[in-house]
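Omission of a single protein chain aside, the complex is shown with its protein chains in their original locations.
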Amino acid sequence: MAEVGEKIDAKPGSRSSRNALLQLRQLSPLLSLVALLLLWQLITSAQIYPAFIVPPPAAVGEAFIEALQSGLLLKHLGVTLEEMFFGLILGLGIGLSIGYAIAKAPMLEYTLSPVIVAFQSTPIVAYAPLLVIWFGSGPTSKIVTTAVIVFFPSLVNTIVAVRAVSPNLRDLMTSLNATPWQSFRQLELPSALPVVLAGLKTSVTLAVIGAVVGEFVTQGSGLGYLVTSARNQYDTPLVIVTVLTMTAIALSLYSFVVLLEWRWLAWRRRSKR
Amino acid sequence: MRKILGRALISCFIILSSVGAQADLLQERILLTFIPNIQFAPFYVGIANGHFARQGFEVTLEHLQEPDVLDLVAAGQADFGIVSGEQVILARSKGRDVVYVYEWFQEYPVGIVMVGDNGAGDLENLTDMIVGIPGRFGASYSGLTTLLQSAGLSEDDIELNEIGFNAPDVFCLGAVDAAVVYVNNEPLQIRDRLAAGDCGDVRGITVVSVASQVDLVSNGLIVSADLAGRDPDKVQRLVSGFNSALKATISNPANAYLASGTFVETLPGEPEFLALLRELAAEQAAFLATNPTREQIAQSRSENFALLAGAPESDDLTQYEVLLRTIELWDADTLGHSDLSSWEAMSDTLRLMGLLSDDVPDLGASFSNQFVTGIRE
Partner (left out) sequence: MKLSLRELVVDFKTPDAGRLPALGPISLEISPGEFLCIVGPSGCGKSTLIRTLAGLQPATSGSVAGDDLPITGPLSTLAIMFQDANLMPWRTVIDNIALPLELAGVDKARRHKAVNELLPQLHLQDFALSYPAELSGGMAQRVALGRVIVQRPRALLLDEPFGALDAMTREKISLELLDLWREHRQTVVMVTHDINEAVLMADRVVVMSSRPGQLVADIAIGLERPRAINMIYRETFLRLVREARAAIDLPDS
């Protein structure tokens, strides 16, 4: 594999400049983060807002270390991650399978679309309290809020992705006497994967929102609870630490999907050159 | 022609001058918690009957989460807010320099409602009971902690269930044996259900209020320490205006209920009931002109209620009773006055709850009676 890859790479003189560009590209997100931190520091130094409204980065750093050492942050993080994990599995599982079924049987879409669209257009924040009444104040209701919010993008992307499978390639598979499983595994899956993974990027970030919305409604544990509780104790640095932790979860999951793309969609990267 | 022009000019002048009079009033917003509710009647009376205007304010009301009220006042984004005393202690321990200048609720409004006929309400009976609470936060939780403490119990001795603000439903379903409530509100709803035979197997209830056990500082008016130092006159005028409105509410609840109608959408406001109230309010005004004592006024409130209670059962009556019960939590010989001991008791409770570290905050600086003393009628 390497030899051919090299051969295609080897356009004389372009390699070093491309590497430099690549490095710059890798650094640029970091630059925006640094800029944001600087701006934050500037706002606090200029005392535009009192420290209890916008605490300086150092105070937030301290609160982070304290919350880490006391185990408070990890405990609630664990709870939220667990809810998100099961919520994602449930929501993706249902979204992918119903999406696949709808893509294969357009009749299903006529039947299901009013329910699905209504479901999607109703803001989850509004009916989250109902979910708590129905599924209890334990982890189940939060798993459900996560699943509900994750469900729709995975559904839509699956439908779009499976419908976009080239009819000519379907003919090819038929002419080669492919079994339904072979058609799925060798054609539909790899063909749908880019779109499904793009949807997954949306889903994983939404999953954080789903879990936290659930935790806002029923107090008890999780990062959503930690935010409210820190707010009620006037601990703004801890509020920010918790919010940033949520951001970190979303970013890590997003990066994980990017990693999956990197691994599974190597052909796209090569094809773009 | 000239005549018409003259008239037009005159009417213009009148309009302009009245606008000018309006413009003399200082726009001021007061931040409240919860939602518009009959329990905020003194503010509605203050606005509707000119108590604030006489002190030079045109007041608007906003409802926010309690920590947001506190932070906005502390940051100088708003001048006045209503929060409970515990929030003042907590927030001051985290760098918000606010001062509590008027103790609106003289009695802590939280209590516990338990299954059992009158007289059976011994706090020790709570042991091993399932107790409902809106959540482990705010005044309910502080109140419960204080009640358990005064009975020599701790949270481990009971089974605590977070039920949101649904105490009447959950209690009557029998899902809990007791519930932490606002003594001026939920017990009335449960009692009404009992009377209607709509409260499951429950036959009788007992209410034990926090105030009957310990004097905890409760809801009051806060300002930033900065404002109190920079513009004490402004604070003084608003305190005076609110004090006057509170007094008017306490002495003429019928009038207060009528004034609240435009502010609280959820009040039924049935015409018959309101007509009856108007009569009562007018009679009460005449009675007040005779300079009655505090006890006589309290007496008149019960007598008036007895008159109303003869009328057909209505939600208006329940809401009116909520107002009367709440007035009992406000009424005192000296309105607005705050005691250091009630702050100490609250700070002990917070420490017990683990919300406050051991270093003693300067409780004396948390509140000031200076503006209560300086009230101008």
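Lettered A and B in written order, each chain numbered from 1.
The rule is short, and it goes like this: contacts are C-beta pairs under 8 Å (C-beta built on N, C-alpha and C of every residue); 3 or more make two chains touch, one makes a residue touch a chain.
As the structure is a computational prediction, the values presented were derived from the model and not from experiment.
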Legend entry - Partners of the unshown chain among those that are drawn: A
Inset, instruction - Can you work out which residue in A:Ala58, A:Val117, A:Leu172 or A:Val258 touches the chain that's missing from view? - result: A:Leu172
Inset, instruction - Identify the residues of chain A touching the omitted chain, counting contacts across the whole complex. - result: 1, 4-5, 7-8, 166, 168-169, 171-178, 182, 186-187, 190-191, 193, 265, 267-268, 270-273
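To be clear about the criterion, only the chains that are shown with their structure count from here on.
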Inset, instruction - Averaged over CA atoms, how far is the centre of chain A from the centre of chain B? Could you give it in whole Å? - result: 45
Inset, instruction - Please name which positions on chain B make contact with chain A in the complex. - result: 65-67, 70-71, 74-75, 90-91, 93-96, 135-138, 162, 164, 355
Legend entry - Interfacial residue positions of chain A with respect to chain B in the complex: 49-53, 129, 137, 218-220, 228-229, 231-236
